[in-house]
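Every protein chain but one is kept in place in this view of the complex.
Showing chain A:
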Amino acid sequence: MRNPPELVDERERRAIQDALASGRQRDRLLEILLDVRDAKGGIGISKSGLMFLAEQLRLYPAEVYEVATTYPSTKFVSPTPAVEKAATDLDSEWRVAPAKSASFFGGLVDGSNGSTPPRSLADYRESGGYEILHILKSDPTAADDLMQKVAALNLKGRAGAGFPVARKWKQAKRSAGTPVVVVNGNEGELGVFKDRFILENEPHAIIEAALVVAHVTGADHVFIYLQDEYKFAQSIFAKAVAETMQAGLAETVTLDLRRSGGAYICGEETTLIASLEGRAGRPTERPPYPSEMGYKGRPTIVHNVETFFRLRRAWGAQSDVEIPVSRLLDPNTSLFSVTGRVRNPGPKLMSNLLRLVDLLDLAGGLSRGVELGGMVVGGSCGTLISAVDCERPLPDLVQNGLTLGTGGVFVFSSKDDRRAIAFEMAAFAARESCGKCGPCRIGSKKAMETLVSNGPLDTVLIDELSTVMAEASLCGLGRNAGRFLKTLPSYFGDPQP
């Protein structure tokens, strides 16, 4: 920079220096930006502050700028050059989208979900919690036995892809370097808040499971990566982590609480790892797989919150009528996030052998005066299920290709505009696209524009876009958005063959 940098506001300079006091490593860059934001009362770092920070961290301003602009949670507002302002009509639809989402997929985003307070460490230990760690430490064969048990139970990841848990562990153990364990608590799917329900109720179940995985795989570092908006869960975990360390339960392992970059893509493993390293929030191509080479080149085991919770079955954790969420230890129980035209939206535990209409009972029934139009199951890349099919047993639907995904269920009425619902889903992909690869960056924008226009739907264009996105996108976000577009005709009343 040849021009003298603009002066940083004194208050902001102090906020930056305070944030730097807890560590000046590059990998803390996102945390630093979030600390500055919080110190400024929710307002993101200024441009001059960013220049000052770059100088302090000895990074190119462009590098810091890149990181600040890829994570929405930094609240950094990039000053728009005058010439670009003329292009804002390009953006008009983007502004509509979030307002619309609130009405459709409105659910529980902030504050407490009204559940009982989280189980304390004392209560958790009383019912046998953390005993497995003692067993693992005293019996040298226990780790291998546990790994075999996990493989035998065929426990799978619960973030959507269903990758076998034991296989990730084996890959990590085989690879060079000390492994790292990551609790992925960045659920950001449209209208999904199931992990939040677990986090706010049973923090010690998650910490215990993460420490077990660390022990079995030889990891010395556990990151607990929580969605930036989940302030309540963050405070619960800050306390629970401190208690765990005080009780001497994590002597050989560092427990590290981190906040996410506020984007859906941050839940994608390679992007999550990039944010832990203080790099821009974008996925990278695999291989290498994170379980072989992830955080700082070390093998990195990432599981989502529900996966950790369900793991406890492998060491005999039992469900307890007093603790509703513990029903998840039963593989036939699913945790659904119910939103839309129901009286009592929220997280609902239900046997996945029942019917979708049974979820309505758990959600207090349909809203007043509403006739069921159908449900969208599986979040932003979800499947539209007609009112008639909601009466069929779930296993039937699954056999016919329905994937429950992250268990998002959006209930709509017979009067809701299906095109508007489809628009919401397409808009989600466009809003959440990181912009790295062309098919997702341009395709999602194009799909959204096509749906927002009033004319008849250009089905040929939609079909071409969906093929490009589903097959050529770099990561699951664009690929799934493309698969959703393929199902679009079903959103317009024509029964899908």
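In this text, contacts are C-beta pairs under 8 Å (C-beta built on N, C-alpha and C of every residue); 3 or more make two chains touch, one makes a residue touch a chain; residues count from 1.
Criterion: contacts and distances are computed from a predicted model.
When the unshown chain is looked up in UniProt, the name that turns up among "Sodium ABC transporter permease", "(2Fe-2S)-binding protein", "Putative mRNA 3-end processing factor" or "Urea carboxylase" is "(2Fe-2S)-binding protein".
Residue A:Lys446 is the one among A:Arg119, A:Lys168 or A:Lys446 that touches the chain missing from this view. Note on the undisplayed chain: of the listed residues A:Glu63, A:Glu131 or A:Asp145, the one touching it is A:Glu63. Within chain A, the residues in touch with the undisplayed chain are 1-3, 60-63, 65-66, 69-70, 72, 78, 81, 83-84, 86-87, 90, 263, 280-281, 284-285, 287, 430-439, 441-446, 449, 461, 464-465, 467-468, 471-474.
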